[in-house]
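Before we start, here is the structure in question, set down as structure tokens.
Only a single protein chain was left out; the remaining protein chains are all shown in position.
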Amino acid sequence: MTSFLYLAGLILLLTVAASLIRIHIGPTRAERMMSAQLIGTSGVGTVLLLAGAEGNGAMIDVALVLALLAAFAAVAFVKASSPDGAGDPEEDDR
Amino acid sequence: MGALLTLPLLELTVGLPLAATLLAIVSGRFSSGLVLGIGPAMLALAVLLCLAVGSHGPLEVAVGGWAVPLGIALGADGLSAVFVMTGAIIMPAVALFARRAFGSDPAETTQSFTFWPLFFAMWAALNAIFVGRDLFNFYVALELLTLTAVAMVAYGGTAAALRYMIFALMGSLAYMTGVALLYASAATLDIGLLSEAIEPDRAVVLAGGLMTAGLLAKTALFPLHAWLPPAHGNAPAPASALLSALVVKASFFIIVRIWFHVMPDAQSPWLVQTLGLLGACAVIYGSLLAIRQGRLKLVIAYSTVAQIGYLFFIFPLADGSAFALPWAAGAWTGGIFHALSHAFAKAALFLAAGLIIEALGHDRIADMKGIARALPMTMAAFGLAALSIMGLPPSGGFMAKYLMLTSALAGGQIFYALVMIAGGLLAVIYLFRPLNAAFAGSHVPEIAPVPKARQTIPLALALIATIIGLASSIPYQFLQIGLPEVLEGGTE
Amino acid sequence: MMLSTATLYALCGAAMIGIGVYGFIVRAHLLRRVLAFNVIGSGVFLFLGALGYRAPQAGADPVPHALIITGIVVALSLTALAVALVLKHAEEAGRAVLPEEDREET
Partner (left out) sequence: MTAAFVFDAMLCLLLVGTAVSAVAGRDLFASIAFFVTYGILIGLAWLRLGAVDVALAEAAIGAGLTGVLLIGAWSMLQRRCGDGGNDPAMPVLPKLAAAAVSVTVTGMLALAVLALPVGAPGLVPLVTENLSESGVGNPVTAVLLNFRAYDTLMESIVLLIALVAVWALTPKELWGGVPGLRQHARPDGVLATFGRLLPPLGLVVAVYVVWAGSEMPGGAFQAGTILAAVWLLVVMAGIAEEPRMSSRLLRLALVVGPAVFLGVGLVGAAFGSFLGLPVDFAKALILAIEFALTFSIAVTLALLVAGTPREGT
């Protein structure tokens, strides 16, 4: 069972590798940021698998924090891509 | 006297300035007055610490009651006590001087708010290093010191601060890598335990090399000195005084702790000669560049590059690797003496230069003719401090060079003796130029008024630099307390 | 020979230190230097942490963990100051590169 969880983790790492290629290719910033977010999600999944594999419930907290803070980076990016660096792309609709 | 040992002297030398840091943040524009209370208290603490070390020998306490290697120890030998004392004199002196620039505005400004927390945190970091016994705690204290120093340099110029920060960042990483290796080898970070636990094997030698390289970048030894002149030359005068007098000495202090206390057995002829040669290059190169500078503060800053070089002569001269040579203790004491007298003299020089800038509005040497007639007390301080930098009797600088020179001759290391003599002559040349300009002409230049009270501060510091040469036996005896074992047997 | 987990990650830490050092020397753009500093820093911490895991049956050594947490916070403090300095310098000089390193662009 443990081996199986590590192998599942390995597969998630392979998806991370695929996303890394996307960060490299881009070409737009949004694509790069989205793949970084995808890696964040794979990271959360991998943490949960490791928590299972090593039977350490405390590791789940790491997944919680990772998920919370990944959203934060995405918001920072959205801000950075607004016209004055402090706005909200949605404001353009007005 | 025994009652002294029950006081938390070591803890307070760090704890009190930390408390002052927090107070300075909340007390806003009244924080410039804090030093009037903290300064005397710190001086009293330093005196008590010296008395305690003088009467009981080296002290050591376990913070929180947790013995090493689990906890962190603080300790003081003669070396610690003398450095804490030096800080306790120079820091308040500079603070009194700085109150005009950083405390006289009625409304709070960027500098009048930020200077005081930086100042007290710098003091805490310096003392944490002087009484520290733990290599990782040194790291945290060094980073605190770097933050305060970079911020003070940034007052004078962003590019200079960035350049300094680049060197400092690389230095911290190299140091931390060394600490990691030592912990992996010996499972302790305490100086005393490490010295017993480690053998000079591959990991330990690499750790020593990495830590030293990192600390050299922070001390600005040639060829890692490029950041120092713009940083010290452009910062406000009180900041320059602190940086040149004390901050560069803190990382040197840790280098001494590493090679004379933690791993004396790992000193190799290759290492001591490399450090000595770099020191020699620093002395010659720094002095030559000091001669070519047109601005007074840059002359003083390049002089710091040169004077740092002498500090590293203690490695070849007091080579602790083989056995305690009779002159080793003399060379070591001479090197430390140099660090102390340079601290007082350099603080005096920078503060005097600061007064000249206040009076004239600039520090171009060519345009300060006759300033000695307008600011006699300031120029007296400058001249007296210059004597110590040149190493002329009866100054502290003379005493230091005398000790090192006799060890060099006794040990047959003529090369270092020649470099010291050449460095002294070059110092005469680069310091003679501003002195000559100041006394030239016959008219008294128009200057902005400078209060007498502020002029006494550099004069007092310059006098101390002289007095420690005249009354050298007291600090000399003191430095023998808790002398590194490798040097023992060398004292008569 | 099978590498132990500790050795594997310690070697990985050493590699990251080397990569960061290369970047720190070669890249003149100051924000990239800040990035390289952080890469070296986490390499050093990984190195220290991995070496504290050489006896997994006894458990991981908590002392390096505490040192690393302290180190991460210290590195963040330095990074924040460095970033603020870089931004101020760029506003004054127009570019986030030190003047003496401002060569032709690629």
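Before moving on, here are some points about what is shown:
As written, the chains take the letters A, B and C, and residue 1 is the first residue of each chain.
Keep this in mind: a contact is a pair of C-beta atoms (placed from the backbone, for glycine too) under 8 Å apart; a residue touches a chain by one contact, two chains touch by 3 or more.
Since the model is a prediction, treat every value here as computed from it, not as a measurement.
Touched by the hidden chain within the whole complex are the displayed chains A, B, C. Across B:26, B:366 or B:448, the single residue that touches the chain missing here is B:26.
When the full complex is taken into account, the listed residue touching the unshown chain is B:15, out of B:15, B:54, B:200 or B:394.
Contacts to the hidden chain, counted on subunit A, fall at residues 2-4, 6-7, 9-10, 13-14, 16-17, 19-20, 23-24, 26, 29, 32-33, 35-36, 39-40, 43, 46-47, 50-51, 53-54, 56, 58-59, 61-62, 64-66, 68-73, 75-81, 84-88, 90-91, 93-94. One chain is missing from the display, and on subunit B it is touched by residues 8, 11-12, 15, 18-19, 21-22, 25-26, 28, 61-66, 69-72, 108-111, 113-115, 117-118, 121, 124, 128, 134, 136-137, 140-141, 143-144, 147-148, 150-151, 154-155, 158, 177, 181, 183-185, 187-188, 201-203, 206-207. For subunit C, the residues touching the chain absent from view are 2-23, 25-29, 31-32, 34-36, 38-39, 42-43, 45-47, 49-56, 58-70, 72-74, 76-81, 83-88, 90-91, 94-97, 101-106.
One rule holds for everything that comes next: only the chains that are shown with their structure count from here on.
Computed from the mean C-alpha positions, the centre of subunit B lies at a distance of 29 Å from the centre of subunit C. Once the centre of each chain is set as its mean CA position, subunit A and subunit B turn out to be 48 Å apart. Annotation for subunit C: no residues touch 2 or more other chains.
Taken together, the subunit C residues at the contact with subunit B in this complex read 17, 24, 30, 33, 37, 40-41, 44, 47-48, 51-52, 61, 63-64, 67, 70-71, 74, 77-78, 81-82, 85-86, 88-89, 92-93, 98-99. Note for the complex: subunit B touches subunit C at residues 136, 139-140, 143, 146-147, 150-151, 154, 158-159, 161-163, 165-166, 169-170, 172-173, 176-177, 179-180, 183-184, 187.
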